[in-house]
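A single protein chain has been omitted from the complex, and every remaining protein chain is retained in its original position.
Presenting chain A:
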Amino acid sequence: MNDRRRINGPASGTQPVVFENKSKALGRPQRSRKPNELRKIFLQTGLVPAAAGSAYLELETPSSTRSFIPTTSTIKLSCAIQGPKPLPRNSSFSPNLQLSASIKFAPFATRQRHGYLRDNVERDLGSHLENALNGVIIPDRYPKSALDVTVMVLEGEEDCLWNEEHGQERGISGVGLMNVLAESINVAVAALIDAKVDCLDLLSSGVAARAADSETDLLDPCPSEHEALACACVVGYLPARNEVVEVWSKMAAGKGREQVAEDLVDAAIKAARGSHKILTEVIKESLKHSIKTKHSANTKTTNDVEMKT
């Protein structure tokens, strides 16, 4: 059924582009980082003036020329916090903060065009994010209030290269989504701090994976760089309390997998510690900046006008 509130395309629908020479020359990008090295993160807070808190996160862009069949993509996220705000009048009393978190992909975020309506993947990611943030916010500081966390995915990560068939025989899928979730948690925490919401600790998140036929743990894996990943795990981690508030892992069941799972969680915690460093730096930066602007606003006198009443 058509969404009558939006402008719809041709009634019969359109077909995605089919390329004839999916050039074989396009090789798989190689991981040039060390196994324990994360991708560079750009994080900045306070980009949405109307929101109580906001942050923008972007992973490093591999220097590749523009092409119709991109071999890699990055993650670009914008997050805004609304609240804490009073609950609507008709809702019942709640002694705790009502947190609602959602993740939405922009229509142009991935290879397949996303609809404007929320789909199951987005709902699933949103509930993971909500779980993670519930573990860090102190809810009884804000009775009778609500807090909305929204993450907009401007660009998401893909599981496989474009010239491959989706749903590969080997390995697991969904590592791209795990990366999106991990970075969503990081950007949401930065925005929460920007909104000055009381938190237990600086929550941070990281992903670790293992390639098939390999015993090395790869931190922050980029799925398009690997032919097949055997298992992957994302954690939300509170470094000061040494607590894990969110785990999501994917691996094949089997004998002796318990040890692998444990190692993988440990590796993901390492990745989370890496993001934690950047989060602290960014929060320090933004605090310094806000103090500086407040100071300069105080010294400036031209902003004051006398009102004639």
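Miscellaneous remarks
FYI, contacts are C-beta pairs under 8 Å (C-beta built on N, C-alpha and C of every residue); 3 or more make two chains touch, one makes a residue touch a chain; residues count from 1.
Throughout what follows, contacts and distances are computed from a predicted model.
The protein name that UniProt records for the chain not on display, among "Phosphatidylinositol glycan anchor biosynthesis class G", "NOP14 nucleolar protein", "Ribosomal RNA-processing protein 43" or "Flap endonuclease 1", is "Ribosomal RNA-processing protein 43".
Contact with the chain that does not appear here is found for just one residue of A:S73, A:S184, A:S205 or A:S249, A:S73.
The omitted chain makes contact with chain A at the following residues, 3, 5-23, 34, 36-38, 40-42, 44, 46-52, 54, 56, 58, 60-61, 63-70, 72-74, 76, 78-80, 82, 85, 100, 102, 104, 106-111, 113, 116, 118, 148, 150-152, 154-155, 219, 266, 269-271, 273-274, 277-278, 281-282, 285, 289, 293, 302-303, 305-309.
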